[in-house]
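Some chains have been omitted; the remaining ones sit where they do in the full complex.
In this document, chain identifiers A and B correspond to the written order of the chains, with residue numbering beginning at 1 in each.
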Amino acid sequence: MEFTVRQIAAMLGGDVHGNGDATINMLAKIQDAQPGQIAFLSNPKYENFIYSTQASAVIVSRDFQPKKDVQAALILVDNPYSSFTVLLEEYHKLISYQKTGVEDPSYIGKGSEVGKNSYRGAFSYIGNNVKIGDNVKIYPHVFVGDNVVIGNNVILHPNVKLYAGTRIGNNCVLHAGAVLGSDGFGFAPQEDGTYKTIPQLGNVMIEDDVVIGANTVIDCATFYGDSTIIRKGVKLDNLIQIAHNVEVGKNTVIAAQTGISGSTKIGEHCMLAGQVGIAGHLVIANNTSVGAQAGISKSVKEEGQQLLGYPVFDIKEYFRSYAVFKRLPDLQYRLRELEKKVSQSAEVGS
Amino acid sequence: MEFTVRQIAAMLGGDVHGNGDATINMLAKIQDAQPGQIAFLSNPKYENFIYSTQASAVIVSRDFQPKKDVQAALILVDNPYSSFTVLLEEYHKLISYQKTGVEDPSYIGKGSEVGKNSYRGAFSYIGNNVKIGDNVKIYPHVFVGDNVVIGNNVILHPNVKLYAGTRIGNNCVLHAGAVLGSDGFGFAPQEDGTYKTIPQLGNVMIEDDVVIGANTVIDCATFYGDSTIIRKGVKLDNLIQIAHNVEVGKNTVIAAQTGISGSTKIGEHCMLAGQVGIAGHLVIANNTSVGAQAGISKSVKEEGQQLLGYPVFDIKEYFRSYAVFKRLPDLQYRLRELEKKVSQSAEVGS
């Protein structure tokens, strides 16, 4: 993982000024960079750093005019920030996918298959009849139950738990401690006041390009053959609760600690902020945006709304009402005064 | 796990019309069923499916009168839905309890005993002086600390963590990542602004027939000899926080992401919805029902109330107040108009 300045410039379609043979092994901020590292200069207020940086190379704009001597090699590009982002991404891929092979001891059951260029960390567990694609990274303490199916280019971080029958698409990342397929919370009240467990026999299905945060939980569907479904491109943050039979629509983004109750269907391109709660058996329209800590108790039928409150209504109206809420003691006082006045004037008038 | 239609009919006390020798190995919905599967017909709006289903058998009501030819064998019962539920439960038991034996490598400490017909998955860990009953299923990556006691017919899903001294009754199910016995959150403020940890030396005690959701946390009691207690029949959903010295009464049901602060005692047959918060050192009366995201800061003394808001009050009154809250800007405007009028009429009158 070492490149010359010239190699990096070629990767970015940029031109080199200075020492193109200097070797780079790490990315850094311009104010912190050390020899062997590459930084970028985009915001003019950081310009001073370029004259003192220890970086071996700095990515700059094609129209950058140095006012003093610069020691670092320069790579001239159209947009230094987006070029640096490209490097970040390449670096990220390199480190994410560099683990390969099987560490001992790890466990794999009968009839299970793992594709090529994969990693299985020590103490990872794969049950029976599991099918896993190529380029899948299974970190230590991951549990993959019987009959699970996983696509290509998937990362299961340490301690991800997939109950039997879970299905995962391609290019998904599941963070540490995420649980998929735990029992839905279904209990039938009995006459003696106890509750009988309703067997939860469905599974969880995750489509392609999904990210699932640390310690997030997704319950299985109730019925055999049904799935709790996370559609293509969905991003779920940490510590989220997704109950049984929920469906989350394409490219919807949900922030941490939000909870979706059973059988609710969230539309596409929705944005749910943190700590939102949504009741069961609802349908939320596409492009709905829900503010932090809001609670939804009825279906949202009109697309593209921005909602807040418990229960939710339009976010701007919420803030208008809340502004008055903060003055309620004053309002109450004024109402009382007015009542006195009117009552007095009535007496006077009588 | 394959039965004839006749065997299933006998199990349900039903009568067979058609091929009683057909073999069944799976349950399915009538619209999806394949050969070898059994479905049910309860809701008349699904009746059309019975004439086209691929199912080998369908459970129907004794008074069902087919309008066309039915290929599937029929099992006639009094209540098709509840008969199907019986099958679901039997199936669920079969798959839940089919794992037995010990997978390698697993760890068991000194002086520990595990009853018969048990399962210990690979990478499961059992400490010293642990007593585990019969028919207990310990999935991979489960941690059972020293001196833990577990009854019969318990399922510990992957990665359940039981700190030293935890006690679990019979017929309990703990889902993946549940933590029992972590330190209560107790710190004594010091004069220099730091906090000193108050040692947490009690344990967690779970009675019979309790279900605990994935990634839920139950802290141990503070004092040696005391317990945080979950009574018989309680059902806890995922990602719940139960603090030190809490007691949850019999047959209470708590939905996901709710948090109970230290030393609070929840009554029997309560229902707490999701994301509810309850302050510490309170007593909540039996049969209390708390709506989602509500916050309780004082004890609830009267039984059978339905509560909402922060802090909570009667749920119907909450909704009435909230209806006015949404109109507060209008109320404020009307009050201002009235003030003007009254002020003018006072001027006119003067």
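Here, a contact is a pair of C-beta atoms (placed from the backbone, for glycine too) under 8 Å apart; a residue touches a chain by one contact, two chains touch by 3 or more.
Because the structure is predicted, anything quoted here is derived from the model rather than measured.
Participant: Please report the number of identical subunits in the complete assembly described by this file, where 2 are shown.
Facilitator: 3
In this text, only the chains that are shown with their structure count from here on.
Participant: In the complex, go through chain B and note every residue touching chain A.
Facilitator: Listed in rising order, the residues are 26-29, 32, 85, 88-89, 91-92, 103, 105, 121-123, 139-141, 157-159, 173, 175-177, 209, 211, 213-215, 233, 235, 237-239, 250-251, 253, 255-257, 268-269, 274-275, 292-293, 322, 325-329, 331-332, 335, 338-339, 342, 345-346, 349.
Participant: Which of the residues in chain A end up touching chain B in this complex?
Facilitator: On the chain A side, the touching residues are 105, 107, 123, 125, 141, 143, 145, 159, 161, 163, 177, 179, 182-183, 185, 187, 193-195, 197-201, 215, 217, 219, 223-226, 239, 241, 243, 257, 259, 261, 275, 277, 279, 293, 295, 297, 310-311, 313, 317, 320-321, 323-325, 327-328, 331, 334-335, 338, 341-342, 345, 348-349.
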